[in-house]
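Worksheet: one structure, shown below.
Shown here: the complex without one of its protein chains, the others still in place.
By letter and in written order, the chains are A, B and C; residue numbering begins at 1 in each of them.
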Amino acid sequence: YGKNTIKFLRLHKEGKKQFVKEVEVCAHLRLTSPQEYLEGNNSLVIPTDTIKNIVLVLAKKNGISSLEQFAIDICNHFMTTFCQVAYVKAYVQEVPWQRLHEDGIPHIHSFICVPDGIRFCEAEQCRNGPLIVFAGIKDLKLMKTTQSGFEGFYKNEHTTLPERHDRILCGEFFCKWSYGECKDFDFNCIWKKIRECILEAFAGPPDCGEYSPSYQKTVNCIQMLVLSRVPQVQVIEVVLNNTFYNVVDMKNLGLTNDKEVLVPVETPYGSCACTLGRKTFFEA
Amino acid sequence: YGKNTIKFLRLHKEGKKQFVKEVEVCAHLRLTSPQEYLEGNNSLVIPTDTIKNIVLVLAKKNGISSLEQFAIDICNHFMTTFCQVAYVKAYVQEVPWQRLHEDGIPHIHSFICVPDGIRFCEAEQCRNGPLIVFAGIKDLKLMKTTQSGFEGFYKNEHTTLPERHDRILCGEFFCKWSYGECKDFDFNCIWKKIRECILEAFAGPPDCGEYSPSYQKTVNCIQMLVLSRVPQVQVIEVVLNNTFYNVVDMKNLGLTNDKEVLVPVETPYGSCACTLGRKTFFEA
Amino acid sequence: YGKNTIKFLRLHKEGKKQFVKEVEVCAHLRLTSPQEYLEGNNSLVIPTDTIKNIVLVLAKKNGISSLEQFAIDICNHFMTTFCQVAYVKAYVQEVPWQRLHEDGIPHIHSFICVPDGIRFCEAEQCRNGPLIVFAGIKDLKLMKTTQSGFEGFYKNEHTTLPERHDRILCGEFFCKWSYGECKDFDFNCIWKKIRECILEAFAGPPDCGEYSPSYQKTVNCIQMLVLSRVPQVQVIEVVLNNTFYNVVDMKNLGLTNDKEVLVPVETPYGSCACTLGRKTFFEA
Partner (left out) sequence: YGKNTIKFLRLHKEGKKQFVKEVEVCAHLRLTSPQEYLEGNNSLVIPTDTIKNIVLVLAKKNGISSLEQFAIDICNHFMTTFCQVAYVKAYVQEVPWQRLHEDGIPHIHSFICVPDGIRFCEAEQCRNGPLIVFAGIKDLKLMKTTQSGFEGFYKNEHTTLPERHDRILCGEFFCKWSYGECKDFDFNCIWKKIRECILEAFAGPPDCGEYSPSYQKTVNCIQMLVLSRVPQVQVIEVVLNNTFYNVVDMKNLGLTNDKEVLVPVETPYGSCACTLGRKTFFEA
C-alpha cells in the first residue's frame, strides 16, 4: 500500500469574521492488484501528487465542518472514483488554533496555537465493507500531585520498588474511540464531551479528587466514564505513557524532603494500554 | 565554562490545595582560573552533581515564588559561596502546568499541560558586577488570516516574489526582555501584562485588526507597545520565525481558489529579529 | 498490557580490549487476568521497576552476544518465571557504536557513533505458543541520483504530475524480517548479509546501476533478493518513506537547469510498504 501526508490551511469567512482549520491529512490506499510491486506496471497506480490534489479539491469544495466529516468525504471519493482501490484509510489531525480574545472579546481574524491535546480522527473502508469512523485525542498531558499510589503488587527477588500510597500520577494520554458505522453525528460536540469525561475521570471531584491505586485503574475509569456517558462510542482504547517522579533523598544534605522536591525518572519509562468495548468484550 | 540542566518538580500546599511548579534550570559557571583546562587540575572545579544538589536545596528551602526570584537566588548563592566563580548565569524555564477546572470549579490537585508559549527567565552576574534579570516567552505561535501584506520591496533580476496585500501572517515568537537591575518587582504580574501586550500588538483591535505591512513592522509594534506600557522593561528582543503559506493554484484543476486553501512552504524558512531599547539605542 | 523502555550499556573485556553494546530494550507484557484494570487489584502486576531489574540482571549474567539472543533470553525468563504472563514481547535496538581506527589500527577502548541504519530485533511469545524472532534495520537513508523514473501511471482530471524517466530516488528505509522459530542462527552474520542485499538491490551493479520504474518495484527487488539469498528469512516487510526532489525551474531567472539544482518537496510526503513472504503468501 502507499500513504502520504498533506498539510494545509482551510479558511472561510462569515461576514468579516474569519475561521481557520489547519490539518494534516494522511491517506492510505491499497490496490486490488500488486502488479506495481511485482512487475513494475504502474497503470493502476494513483500518484501521491494526484492524492494531494484530490484532498485539496475536497477541502476547497466541501470545507471542513468537522475532521470526521472530512475523513468520510475522502474515503467516499476514493471508493467511488477508483475501482482499483481495495481499501482506503484517511487520517486527519488538527493544528490546535484557538481564536484570540482581548478582554474577553473574540478577535475576528487572530489565532493562537494551544496544543493541550491534539484532536484527530480516522475513517476507513474496505471495498464492499462498512465505513468505520474513529476519533481521538493525543499528546494530552495530565498530572495529579496526590491521591495516587501503587501497593500490593507482585514481588520476588528482583523487586526493589517500595510500596507507595502518595505518589505523583503524571503522563501523556492517547485515547482513540470508534463510532462504528456512524450517521449524522455532531462530531464536534461529542468530541468535546468525551474530552471532558477524560479530564473528569482522571481528576475526580474538584474538591477532593479520587484515589488511584494504579495507572491501570485510572485508564479503566476513563474508559468506563466515556462508555457510560457517550452512547455513540462503541470501543475506546487508552494508552498512558507515564512519567515517574522520585522524591529527592535529602538526608545526606541535612534536610527533610516531605514530597516537596521531586525529579522525573527518565528510565524506565512505562506505558499501559487497554481497549474497552461495550458488552463483554475485553482485550487488555 | 560549564553548564548543566536540572529538571524537577516543586510542590507546596496551602491547606488541602496543592500547587505545582515544574522547571528546567540551566546553570552556567565560569571560574576565575582556567587551570582545569590547561593542567587538568580539578581543585577549583564544582562538579555538576554539586550544582544539581544546590539547585534542589534552594528549591526546597526557598520555594519558587517566581522563576525570576529563583534565578536570582541561584546567582546569589554561587557568588556568595564560591570565591572561584567569576561569572554565573541561571536560566529557568517552566513546564506550563495549569490547574484543571470542572464546570468552572478549580481542582485542588489536578493539572493539565498547556504549552501556548513557554515562560523563561535568566539572571546573570559577573563578580563585582550588577545582577541583571531577563525574562521572556518562547514557542508562542500566532496567526492572522488577513490584514497582512508585503509590498514595495527591493526588486532586481533575481526577484520572483509577487507583491501581496492579503497574505497569512503566521509564525513562532521568541521574546526576551531585560529588567535591568530590578528590585522588588511583581515578576508574575508583569510577565502576564507583557504577554497580553504581545498578543494585542500582534492582533490589533478585536473588531478590525491592524494592517501589517511586513513581519519587521509587526515585530517593531510589539516592542513599542511593551516599552510604552511596561516601564520596568529596559530592552526587548523579538525574533519571529515565520511560516509562509501559499494559496494553492487550482486553475489546472478547474477551480478558483479565493484564498480558501493554502499550503505551508517549508523552504525558504524566514526569520526576522530585532532588539529595541529605550532612548535612542537601536540594534537591528 | 504494559510496556517500558530501558537504556543501558553493556561492557566486556577480552584482555585489555574493550567491547561495548548500548541498547534500548522495550518489554511488553500481557497478563492472564485483567483484574488490575477492572478492580484495581495489583497482586499479579509486575512493576516496571522489576522488569528493569530483570533486564539489567540478564545483561549482566548473559552478556549481549547478539540483540536477537538477548531478546530471546528476556522472553524465556518472563515465560518461565511468571505464570501470570500470557504474552511477552522484547524489542531491542542498538546504539550504533563503532570502534575507532587510527591509520587503520583499531583502538582498544574508543568508539564513534555511526547511525547509518539502526539495527533492531524483536522476539515474542504467547504462552503455549512458539517463540518467534524478527530482526530489522531502520533509519537507513539511501539515494540514487539517476536510473529512476515514474511513468505510465493512472491519470484522470486530478492528475498534475508529469511523467519522469530520470528523477532522484531518495528515501528512508525500514526493513523487518522474520526468522520464524529460529534455532542456533549466527544472527550477527546474517544481519550483515541482509544489509548488503538491501544496498545491492537498491543500487544495482556498481558500474551502471539498474533502472527503477517506481518506488514499489525497488521495494519488491529488495525483498526478492533477500528471500533468494538468505534462506533463514521467512517474511520480509519493507517500508520506504520517500523524499521527492524537484528540479528548480530557472527559466524566469534566465538559466537552463539540467537536473543540476533540485529542492526537496516536503509535502506530499509519500510512503510505500510491502510485506513479502515465501510460497504464494502476499499481503500488500
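Points to keep in mind about this one:
Assume a residue touches a chain if its C-beta (ideal position, glycine included) is under 8 Å from a C-beta of that chain, and two chains touch if they have at least 3 such contacts.
Keep in mind the model is a prediction, meaning the values are calculated, not measured.
For the chain excluded from display, the touched partners among the shown chains of the whole complex are A, B, C. Looking at B:S65, B:Q98, B:N252 or B:S271, the residue that reaches the missing chain in the full complex is B:S271. Residue B:Q216 is the one among B:N62, B:N76 or B:Q216 that touches the chain not shown. Checked against the full complex, the candidates B:I46, B:V92 or B:C121 give a single residue touching the omitted chain, namely B:I46. Think of the hidden chain as still there; on subunit B it touches residues 1-7, 30-31, 34, 36-54, 57, 81-82, 84, 150-156, 158-161, 213-214, 216-217, 219-220, 267-274, 282, 284. Subunit A meets the missing chain through residues 157-158, 160, 252-254, 263-264, 266-267. In the full complex, subunit C makes contact with the omitted chain through residues 6-12, 16, 18, 20, 53, 56-57, 59-61, 97, 100-102, 105-117, 140-147, 168, 199-200, 202-209, 245, 248, 250, 253, 255, 257, 259-264.
Operating definition for what follows: only the chains that are shown with their structure count from here on.
Touching subunit B and subunit C at once are the following chains: A. Mostly identical positions are employed by subunit A and subunit C in their mutual contact, as over half of the interface residue numbers are shared between these two copies. Measuring from the averaged C-alpha position of subunit A to that of subunit C gives a distance of 26 Å.
Residue numbers of subunit A whose C-beta contacts span two or more other chains: 6-7, 53, 57.
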